[in-house]
Structure formats: C-alpha cells, structure tokens
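The next block holds one structure in the form of structure tokens; read it before the comments.
One protein chain omitted, others in place.
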Amino acid sequence: MSILLDGLSLGAVYALIALGYTMVYGIAKMLNFAHGDVIMVGAYAIYSTLMLNTNPFIAIAVSIVVCTVTGIVIEKFAYKPLRGASPLAVLITAIGVSNLLQGIAQLIFGSTSRSFIIANFGTVKIFGSEISVGTILTLIVGAIIMVSLTLFVKKTRTGRAMLAVSEDSGAARLMGVNVDRIIMTTFAIGSALAAFASLFYIIRIPSTTPTLGAMPGIKAFTAAVIGGIGSIPGAMLGGILLGVIEQICKNNPHVEAYTTAIEFCLLIIILLVKPVGLLGKRRREKV
Amino acid sequence: MSYLGNLKKTFKLKYCVNYIGIAAFLILMIILSSTGMLSRSFINLLPKIAYSIILAVSLNLVVGFLGELSLGHAGFMCVGAYLGCYLSLFLNTYIENTFVCFLVSMLAGGVFAAIFGFIIGLPALRLKGDYLAIVTLAFGEIVRNVFKNLPMFGGAMGLKTDSIKIKSSTLYIVSFILVLAVLFLIQNLIRSKHGRAITAIRDNEIAAKAMGVNVTFYKLFVFVIAAFFAGVAGVIYGHYYTPIIYTTFDYNYSIEILVMVVIGGIGSISGSIIAAALITYINFVLQNNLSGDLAAVRLLVYAVILIVVVIFNNAPALKPIKEKINVKAFSNKIFKKKASTITDDDVAWNRIESKINMDELLSVDVKPTDNTPDKPTKEDK
Partner (left out) sequence: MSDIMLKTEDLGISFGGLKAVQGLNLEIKKQQLYGLVGPNGAGKTTVFNMLTGVYLPTTGTFFLDGEELKGKTQEQINQKGIARTFQNIRLFNNMSVVRNVMVGLHNQPEFKCNPFVSMLRLPAHFDSEIRMREKAKEILRVFGLEEERNNLSCNLPYGKQRKLEIARALATNPKLLLLDEPAAGMNPNETKELVDIVKFIRDEFDLTILLIEHDMKFVSGLCDEITVLNFGTVLAQGETKTALNDPEVIKAYIGG
C-alpha cells in the first residue's frame, strides 16, 4: 500500500515534468531537452530563497516565477531563431541549453550537493502503513494541477488556440492565432509545472545538485513517450505508470539494481507494440 | 577491363582527401614525437582523437546517410569496450603479447556491438525520428545499467584493464591506422550502389521502396555496421584507459558524438573527422586549464559554442547574411559557374544537406498488413 502510494506520488512528479515535454512537443514540435534542467533551476530557486527567508510559500512562489522566466528566456533566445529549421538543429540547441543551465548552476552553487528541508512533514497512518504527508500532498496537488490543466486546454480560448497550433500551426496562423505567443505561453506553462515538479522532487529527496534535473528529465521524457508524446492525458498516464513501476522495482531486492533498465525496456516494448505510445495519435504518410 | 583499369577510371583525387589528411597528420605526429616536440599529455590525447573520429564517422552513417536519429551510440561503444576488453583480459592470460589480444578483441568487440546494433535496428524498422531517438537513448541507459550490476565486469568499480593497457605512444599509431581502415570501409560503402540505396531511403523512403530497395535490410545493415565500428572504438578506449566504467557511456557522451556529427555537417565525412578532432582537442584544453568548480566554465563555453554554431548554421532569419559571406557562392560568381550545376555528381555525393522533415519523421509507416486507420483518409486527390 505504501509502495503504491509512494509510486503514485513519484508518478505525479514524473507526470508534471512529462506534461512540460509533451506540451512543448505538441505545439512547437521539438524536444526540449533542457526541460529537465528547468527543474534543477527551480530547486535552486527554492534553496536560495529559503536561505534568505524561512517562509516556504514565498520560496515556492519565487521558484515558479524563476522557472517561468527561464522557460520564456530559453524559448526567446535559443529556440525562436530556429523556428522552421531542421528539428535536429533544434534538438542540438536544446542540448546546448541544457549544458548551459547546468554550467551556470555549477558556477554559482558549485558541484557539491546542497541539502535543505522545506518543511517538516510528519507521517500518517493509513490502512496500517506509515505514509509521509509529503507524499499525500504531492498526490493531491498533482491531481489538482492536472485537472486544471486539462480544463484550461479544453475550455479557455488560449487552450483551444494551443490545440489548433498543435494540429496545424500554419492553418492556425491563417486563422489569426498568434503562434509565437502560443508557443511562448506553452513554454511558460511547462516551466511553471516544472517548478511544481521540482518542489515535489525535493520533498522526496531534500538536496540539489547541478545535475539534479538530468535523470528525472529523461525518465519523464520516457513517460511522455510511453503515453504518446503530444498527448496530455498520455503524459499523465505514462508518468504515473513509470512512477509506480519504479517504486515497485526499487522495493524488490532482486531487481532493485536493474530498475532503470526495466523502465527503459518497458519503453522499448511499448513502442514496439504501439509505435506512437499508449494514447498517441498515429499519423499516416501520404503516398 | 582490368581491375587496375577500373580503379583508374573511377579514381578521383578528392576521394582521397580524407585518407591523405589522416595519413599526413599521423606522419607529422610520428615525426614530432620522435623529435620530442610533443608533450606527453598531448600524445595521451591522440588515441582519444582517433576513437572519437571512428565514433563520429560511424554515427554519421546512421544520422547523415540513413537519416535516422540515434542517441545511443555510446551504448554500442560500451558493449564493445566491456565485452571486447573482457575477452582481451582473458586472452592475455594465455598470450603474452597485448597487441595480439588487442587486435583479436577488437574484432570480437565489434561483433558483439554489431549484434546489439542488430537488436536496436529492429525497432528502427517500425519507429522514426524522435521515437527512435528515445529508444536508442533508452538502449544506452539499459546497457549501462546492466554492466554496472554485473559482478564479472567489476560492478560499480568498473573493469580494470591495467594488464592490457597499451602505451599511448604506440596506441595512437595503431588507432590512426584503424581510422584509415574504417574510413576506407565506410567511404567505399557510401560510394557504392548500397550507399545510394541508403541515401535513397533517407531522401524518400516511399519512393525507395517503390524502386525495389530492400529498406528492411539496409536499415538493419547500417545499424549493424555503425555499431560494429562503435564497438571497435570501445575496444580502443578499453586499451587506452582504465578502468572501463559505466559512467563514461551515459547519454551525454552519445550526445557529444552527435554534436561532432552535427557541427561537422550532417552527411559530411570530412566534417565529422575535423569536428571530432577539434571538439576532443578543445575539451582537452579546457579540461587542463580549468579545474574544480571552474570546470563549469568548460561546460558553459562548450554550450555557448554549440548554441551559437547551430543557430548560425540553421536560423532561417540569418540566411541572407550567410549567403553574403558564403565563400562557395562567391567563388562561383568569380568563375561564372551556375550555382545549380555541379560538374560532377560526386561532389554532391560527399556533402549532402539533410532535409529531414518533421512530418515525415513522425509519420508511422503504413504496413501492407494494416489498413484500418483511425479515420477515413484523404489519400487520393
């Protein structure tokens, strides 16, 4: 039971990051490899504000602002000039940005890990097993965010414009949608989600290093692909699936060491069976 | 017609630029090192340059000529390094001469990696573009994770290869000769009907299929060949550096190889060679001069170079500026050549701009067996 809940909460973290990947991919048709490092930025933002001010809520707010600004700045300076260029070029730039963020963080904070605690959560007993309040908080807030994001995309004007751009950006532009602004909004939302993800991630593991974002970034990306990249419910499903599987593996002494391998094998198998992921839409090639 | 006659007929000097360049570099290094003009650390760097070139050129075969994105090249290198050197260590207990062990294990390492290349080539038949990229990336991580946990390969401590280590001063000569051999094989492949078929698949897979090109075979073949050479590079690495440790082969390393290919120019072998050598050298210089937390500066410099080069090369907005300072166009103007005409098609053969279209990358292949799409299609017009 506690494994399952723990897995769900890790899954929620992955899902939040995966949403960032998937939204950017759906709309700008690019892999934002630097997305994982935005999480790292968020973690350092929380860390720095906690050094100055002890109120965790201010830290969280600062982190969200910093992440959003980072996302917008990256989009403006690194990706926007490359709009319409070959996707490979964009991918390489994204990798460059990822290195850049890591480099900056290392320059400012050093490469040693910084430990800190946002707040002390206790544990509660549910069905006879000890569960940390942080885990439950992650689950609840994660669920709220995902539901509101879904509503945002479905109900608001901006959300619908996003859907239009992801279907066909050329046609959307002709219909009067400001594609550049939509892409920027997407980056902003994705980065804000990354800020939440970083918060939950450091609730789980209360320390941060410049390479903090790399592994969860890759895992979340995997989750996004498993769910079908470009699909918002797919990212949630993929994230939660991956989180649960990771926790189950980690708690089994026989396969513990091979957790990463198992997760990535799962990805390969799913893609071989369904080449566009679980909830992805297939596109047909015109002959 | 005699063999030599044929050779003469198809021989062109520009085919040999790469060989001549590498050979000249090697001879220069041998001369310089025999006069003692090279520092030891620089000689130490040379084998690394050699295997980086092998890695970049073989990855270019996949990315530049087949047009599939692979982010797992370090994974093949990892397989080659671990398995090849394990064999080399084993042979070393029977055969004194490490050099013989090296050559045998090199072939073996290549073959092991090629087997994995075949396995990872299978998904490549179904997946395209970013999906394939993530699968190759996942493959690299799986390999790393597995080798980390196998006690026979030293587990988390890595595989110790002290007993078979070859001195850099001899290893670099062998490695560069190997580079020549690899170049010979890969360039010959590209400049043959098979290379044509591979490039045809990249340019237009549907048309290639309709022309009877066996797409399945060639995709697997390219993955196998590229993996083989990556495995060879891995074995060189294992005889150069000890211990072989799983952390080396993470996806960042795969990406570094990809960066060499992209900066050198996708589809350009010469470009890959130059970029591999330069990037390895720059990394070496930065690493030597910046230590501790300043190592971050290395990351920064590297990242900035990467971003600037890619944006400069690819940004649509910068095209007019680039055309103004384009040396080639300028020389064409001077010599009154028509830009669209190339005197010999093999020039274009050497350097092909890859125009990988995102929509084409994303589309999933239509298999003859499945004709139940989600929605009625608008296939004909």
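Chains: A and B, in written order; residue numbering restarts at 1 for each.
The rule is simple: a residue touches a chain if its C-beta (ideal position, glycine included) is under 8 Å from a C-beta of that chain, and two chains touch if they have at least 3 such contacts.
Remember, predicted model here, so these are calculated numbers, not experimental data.
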Given B:Asn97, B:Asn188, B:Thr247 or B:Asn288, the one touching the chain that is not displayed: B:Asn188
Among B:Ile22, B:Val57 or B:Ala208, the residue in touch with the chain that has been omitted: B:Ala208
Candidate in contact with the missing chain, chosen from B:Phe221, B:Tyr246 or B:Tyr302: B:Phe221
Residues from chain B at the interface with the omitted partner, ascending: 1, 3, 6-7, 9-10, 185-186, 188-189, 192-197, 199-200, 203-204, 206-215, 221, 340-345, 348-349, 352-355, 366, 368-381
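Heads up, the rule we're going with is that only the chains that are shown with their structure count from here on.
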Chain centre separation in whole Å, for chain B relative to chain A (CA means): 31
Chain A residues within the chain B interface of the complex: 25, 29, 31, 78, 81-89, 91-93, 95-100, 102-107, 110-111, 210, 218, 221-222, 225, 229, 257-261, 264-265, 267-268, 271-272, 275-276, 281-287
In the complex with chain A, residue positions of chain B that touch it: 63, 69, 122-123, 126-127, 129-131, 133-135, 137-139, 141-142, 145-146, 148-149, 206, 251, 255, 258-259, 262, 266, 293, 295-300, 302-304, 306-307, 310-311, 313-318, 354-356, 358-366, 373-374, 377, 379
